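Yeah, one chain of the complex is gone here, protein chain that is, but the others are all in their spots.
Labels run A, B and C following the written order; every chain starts at residue 1.
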Amino acid sequence: MQIIHPESKVVIIWESLIVLVTLYNYLAIPFRIAFKTSSGGIWLILDILSDSILITDIFLRFHMGYIDQGAFINDQQKIQQHYRANDFKINLIASFPVDILIRVLFPSLPGYVIGIARLLRLLRGFQCLGIFRRWENNVNVNPVVIRMINLVMIIFLIDHWVACVWFFIGETTKISNESWLTSASLENARTTTQYMKSLYWSITTLTTVGYGDITPTNDLEIAFTLIIMFLGVSMYAFIIGNVASLIANLDANQGRFREKLDQIQAYMRERRIPSPLQQQVRDYYQYMWEYSHDASMELDFLDELPHSIKTRIYLHLHQELLEKVPLFKEADKGFIEDLVIKLRPRILPPEDYIIREEQLGHEMYFIKRGEVIAFSEKTGRVYRTMTAGMFFGEIALLYSSRRTASVKTQTYCELFVLYKDDFDQVLENYPRFWEKVKEIAEQRFQTK
Amino acid sequence: MQIIHPESKVVIIWESLIVLVTLYNYLAIPFRIAFKTSSGGIWLILDILSDSILITDIFLRFHMGYIDQGAFINDQQKIQQHYRANDFKINLIASFPVDILIRVLFPSLPGYVIGIARLLRLLRGFQCLGIFRRWENNVNVNPVVIRMINLVMIIFLIDHWVACVWFFIGETTKISNESWLTSASLENARTTTQYMKSLYWSITTLTTVGYGDITPTNDLEIAFTLIIMFLGVSMYAFIIGNVASLIANLDANQGRFREKLDQIQAYMRERRIPSPLQQQVRDYYQYMWEYSHDASMELDFLDELPHSIKTRIYLHLHQELLEKVPLFKEADKGFIEDLVIKLRPRILPPEDYIIREEQLGHEMYFIKRGEVIAFSEKTGRVYRTMTAGMFFGEIALLYSSRRTASVKTQTYCELFVLYKDDFDQVLENYPRFWEKVKEIAEQRFQTK
Amino acid sequence: MQIIHPESKVVIIWESLIVLVTLYNYLAIPFRIAFKTSSGGIWLILDILSDSILITDIFLRFHMGYIDQGAFINDQQKIQQHYRANDFKINLIASFPVDILIRVLFPSLPGYVIGIARLLRLLRGFQCLGIFRRWENNVNVNPVVIRMINLVMIIFLIDHWVACVWFFIGETTKISNESWLTSASLENARTTTQYMKSLYWSITTLTTVGYGDITPTNDLEIAFTLIIMFLGVSMYAFIIGNVASLIANLDANQGRFREKLDQIQAYMRERRIPSPLQQQVRDYYQYMWEYSHDASMELDFLDELPHSIKTRIYLHLHQELLEKVPLFKEADKGFIEDLVIKLRPRILPPEDYIIREEQLGHEMYFIKRGEVIAFSEKTGRVYRTMTAGMFFGEIALLYSSRRTASVKTQTYCELFVLYKDDFDQVLENYPRFWEKVKEIAEQRFQTK
Partner (left out) sequence: MQIIHPESKVVIIWESLIVLVTLYNYLAIPFRIAFKTSSGGIWLILDILSDSILITDIFLRFHMGYIDQGAFINDQQKIQQHYRANDFKINLIASFPVDILIRVLFPSLPGYVIGIARLLRLLRGFQCLGIFRRWENNVNVNPVVIRMINLVMIIFLIDHWVACVWFFIGETTKISNESWLTSASLENARTTTQYMKSLYWSITTLTTVGYGDITPTNDLEIAFTLIIMFLGVSMYAFIIGNVASLIANLDANQGRFREKLDQIQAYMRERRIPSPLQQQVRDYYQYMWEYSHDASMELDFLDELPHSIKTRIYLHLHQELLEKVPLFKEADKGFIEDLVIKLRPRILPPEDYIIREEQLGHEMYFIKRGEVIAFSEKTGRVYRTMTAGMFFGEIALLYSSRRTASVKTQTYCELFVLYKDDFDQVLENYPRFWEKVKEIAEQRFQTK
C-alpha cells in the first residue's frame, strides 16, 4: 500500500470524518448516560458506523507518512515506529469496542451502561485538538475561521455536558420529590423537552442571564450549581473573551491603520494645516492602505526569511523589471538573484519629484505601476513619458553624476529603487561582470 | 447633467438620506411582519417616500464620479461601466417595488405579506456600511464619533430584530395557550405595550440582566432563547467591548502621557530626587503635553510621507523663519524647500542653556516661541534679548567656530535647529549658491 | 489682598471643599426632587452653608494666580481678565441663589420646587472634573488613587440618579395603581426604605445581577428600564473596565517583569541550562528588579529631558563620585556638569570580571554600591579591595593602555562607567583643562 502524505487533501477529508465521529461521541455519550436512552435502534447503527471509522483510522495511520524537521518521512518502518511510539496506544484504547463486548456478554444490561462503556471514546478528543492545530497552519482557509469554529464547538460542548449532568442530578434526586425536575413539573415530559429545559438552564446560568425560573432545590443541585457558577462562569467568560479578541484580530491591520490616521488627522487639525493639504495627506494614506495594506510589514517579514526563499520571492515579484535593463543583459543568473533583493519599494503621490535636474544621483529607478515624465526644469520641455516596466537613472549606478533632467510622477506610482552602494556590493562578487560594467562606464563617459 | 464629485457636500447629505431610509426599512420591515400591522395609512406614505429616494439614487449614481488610484474619474462612460460592474445590480434588486406590484395584483392580501415583499430592501445595508466607512475617512468629524453612532445603531437593530422575532414566536404559538404572551397576559394588549415588552425581554436577555419576569414557556420559545443566549450574548458582549475600546481610544494619547508621567514620578520618588527638581520635571512634561500633545509622533509621521507632501507641510509650518535669515536671502526656492525639512524642533524649559560661550558650535537656531537672552559668561553682560521669529548662531553653518556668547532661555521656548551637516548636504545640490556661501564665509573670516 | 499660588496647599484644601459641596448638590438635588422632601430644617442649613462656600469661591478666584506656558502669573489685572474670560460666567450662574429668591417670593411652594431651582448648581461639576485632573498631576499622592476615587464617585452618582428617577417614575404613576411601588407594597413605606429599594433596583440592574424581585410594571417604567439597560449597562461595564485597568496598571511594571522572567525560565528549561546557572540568572533578575525596578526606563526618560534638568538630576545622583577623582579636581563646574551625564550605569553579579589584566582598556569605573577586588591573574595576589565611592581604571581616559590588574566583583555591584570617547568629547569644549590633562598624561607616561 502506498504511503499517504500527511498534508494531502485525502487526509484532510479523512480527518474531518474523525472530527465528526469524535463530536458525535462527545455529544451522544453524556446524553445517553443522563437520559438513559435505549441502546438499540438508530444509536446502535451510529455506534457501529463511528467505531468502524475509528478502527480504520488506526490501520490508515500505519501507512501515513509524517514530517520530521521539515522533511517528509515515507519509510514504512520509520512510520510504524513513529506511530507506535506516539498515538497508537491511546488510539487503540479509544477505539476498543468495550460496549460491543458488554452487549454480547450481558445483553440484559440497561442502555446507559453502554454509554459508560463508551466513555473511552472521548480520548480521541486530544487527537482532534491536534488536527485543529494542524489545520490552522496548513489548510488554505483563514486560520481565524478554524479557531472560531473550534471555540464555538467547545462552548457548545460545555453547555451540553453541563445540561446532561444537571438532568442526571435532577433525575437521580427526584425520588425524594425535591428536585428541579419536579419543581418545573418535567418529570414526565418528553425527552426533547427535558433536554431543552436542561440546556436552557445550563446556558442561562453560564451566560449569567440567570432568569431564575429554574433553580436548584436540593443540596446536591445547589452544590452542582455552585461549582458551575464558580468555575464555569469564569471559563465561559474567558472563552467569550477569546472569541471577541479573534473577531477583533480579523481586521487588526485595518484597526491599526485607522488609529494612525486618526492621530494624523488630530495632529493636522491642531497645527492648522490648510484643508487641501490635509486632503492630500489623507488621500496618500488611503492609497497606501488600499494598495499595500501594510507596506512596512513586508520588509520586516522578508528580511527574516533565509536567503534562498527570500530570493525566490523577490524573483517572483520583480525579476522581469531587471531583465529589461540593457546594462544587466549579459549578467549571470546569480547576479540578478543577488541584485533583486536589493530593490527597495517607494510609493509616490501624483506631482512628486523623483529626480531633480542638476542634483547628484546615486540610484536608478524601475516603474512597477503608474506614469512619470522626464522634463527640463529650465525650458519645461518634456523629454519622455514613462510607464510600468520602464526604468531610468541607470547611469547613476556607474558613476555619481548630476542628473540631466527632472523626473516627476503623473499618477500614484510604485517604484523600485536600486542604490549604487547596493549595486557595487553585489558587483564585488562577480569580478568578470565587473570588468564588463567598467568598460561600459568608460565608453559612456567618453561619448558623453 | 454634470458629474458629481463623490466627496462633495451634496453627496454626504444624499448619503445621509439613504442611510435614514435604510434605517427605516430595517426597523419597519420586521416590525410589520411580526406585529401584522395594516399596509395602509402612514406606512404606505413612508413606503412610497423611501422607495422613491432609493430609485432616484440609482439614477444619481450614473452621474457620480469615483476615485481610482487617487484620481477622480469623471468620464461619463467609465462611471457607467464602473457602476454597472459594482453596485448597480444589488441596488436595483433592493429598490424594485415588489410590494407595490403585490398590492396591485392581490389587493386583499394581509399587511404583513407586504412586509415580506419588502425584505429585499435590507440589501441596502451593505451600501450603508460602505457609506459609514467612507465617512470615517473623509468627513471632517472625529471618526470615533461616526464609529460609535454606527455601533449604537447596530446594537439597537439587534435588540429590535430579536424583539420582533420573539413577539412573532409568542403570537404564533399562543393558540396552544402556552406562550410567553399568555403567561404575561399580553395577548390582547395594545401593540405599543406588546412591542415594549418584547423589546424589554430582548434587552434584558442580551445584556444578561435577566430579571426572569418574562421567560420562555413552550419548546419553540426555549429554542429561540437558547440561540439568542448562545450567539446573541457573546455578540453583544463583543460590541459593548468595542464601544468601550472606542471610548478608551478617545483619549489614548492622554492615557499614554499619564502612564508615562506616573512611571517618571515613581522613579523620582524612589531615587529621592529633591522636591523642587521633581516639580520642574513635572512642569516640563505638562508643558510638552499641553503644547504638542505627542511631539514624538510628529516626526515619525512626517518622515513617512513622500517628499513633496512633507515639504509642503514644512513650508507651511516654518518657511517664514528661514526667509528672514540674510544668509538665505538669495537662495533658490528649491534650496529653501530642501532646507525646511531639515529643521528639527527642540522645546526647552526656562533657564536652560542653548549655547555656551567658548564651546564649539555646529548648528544655528530659530526661535518659534518664547524668549532667550545672549550674554557673556564672564562679565554677565546681556548682549541681546531675542523673541519669536529671530535666529542666532548662523556662523556655525559656515565654519565650526567657538561660540562668542552664551544663550539661555527666559521662558519655555520652542526652537528649531539647523545642523551644519544638513546644511552642507543640501548645499551640495546647489553649486551656484554654494560659491556664494563660501564667499560670504571668507569675508566673515577676514573681517573677524 | 495677596495673590494665591494655584498649586499651594491652601488651594488644595479649598478645592476639596468645593468638591465636597458639589458632591452634596449632586446627591441632594435629585433626591429632594424625587422624594419631595421638605425644604426646611437640616436641608436649609446645608443649602446656605454650601451656597456661601460657592459664592466665596467666586471672590477668591479673582485673587488666585494661574499658570501660563509654565510661568506663574500673579498680576492682579491679568488674573481678573483670565478668570472673566474663562470660568467666571459659569461659576456665577452655578452659584446664583435662585432658590432663596423663590423661597422669599413664593413661600408656599412645595419643597421639590426648591430642588428644581437648585439644578443650576450641577454646573459646578465641570469645575470639579478640572480639579481632579489637576490633582492627578500635581498632588503628591499616587495619581491612580485619585482616578480611582473619581471613578467610584461617578459610579455611585450614576446609581444614585438612576435610583431617584426610578422612584420618581414609580411615585408619579402609582395613582393608576400600576407601578413598581405598589407591586412591591412600598407606597407607604418610610423614605429610607423607599430610597434603599430604589437604589437596590438601580444597582441590581446596572450590574446585570437582575434578581427580578423588582421589575417595571407600566409602560413608562418599562421605557425607563429599556434606556437604563441600553445605555447604562454598557456605560457601567465601561467604567468597571476602567477601574480594572487602573488596578492592573498599579503594578504594570511588576507584571512586565514577571512576564519576562517567565519567558526566560521557559527558555532556560528548554535549552536545559544547568540548574545552578538557572538559579544565578533568576537571582540576577531578582536583584535587578528589587534594586532598580525598571533600569531600562531610567535612561529613556532622562534622555528626553532638556539638558539643564537632566544635568541637575545627574548631579544629584552622582556628583560626589566625580569630585573624588584627583584627575577632575581642578576641572570647571561646567566640565563636571557635562561629564556627569555621560556616566552609564552597570549592575554586575558577584564574581564577575570588570577588567581583565593585559586587555586594552577604554573606560574608567566608579563604584556606587558593593565591593570589588583588584588582583593579579598570574600570581593571584590581591592588590586592593574597593568599596562604594571608590574608582579605578582612570588611566584609560588618558591613553588606551593594557590593564595592569584584573578587577572582579565580590558582591552585587552598581558601577558607573565613563568611556574615553565621552570624556574626549567633553574635553573638547574645555581647551584649558585639556592642556592640563595632556600634561598629566605625559607625566604618567614618563614615570611609568
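The rule is simple: contacts are C-beta pairs under 8 Å (C-beta built on N, C-alpha and C of every residue); 3 or more make two chains touch, one makes a residue touch a chain.
The structure presented is a predicted model; accordingly, all values stated were derived computationally and were not measured.
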Of C:212, C:232, C:306 or C:334, the one touching the omitted chain in the full complex: C:212
Residue of A:190, A:307 or A:324 in touch with the missing chain, whole complex considered: A:307
Interface with the unshown chain - residue positions in chain A: 69-71, 136-138, 142-144, 205, 208-212, 215-216, 219, 222-223, 225-226, 229-230, 233-234, 237-238, 241-242, 249, 252-253, 293-294, 297-298, 301, 305-309, 312-313, 316-317, 334, 428-429, 431
Chain C, residues in touch with the chain not shown (by the definition above): 155-156, 159, 192-193, 196-197, 199-200, 203-204, 207-213, 240, 243-244, 247-248, 258-267, 270-271, 273-274, 277, 280-284, 286-287, 347-353, 356, 358-360, 370, 411-412
Residue ranges of chain B at the interface with the undisplayed chain: 208, 210-212
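One rule holds for everything that comes next: only the chains that are shown with their structure count from here on.
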Shared interface numbering between chain B and chain A [over half = same, under half = different]: different
Chain A and chain B: spacing of chain centres that average the CA atoms, whole Å: 29
Chain A: positions in contact with at least two other chains: 208, 210-212
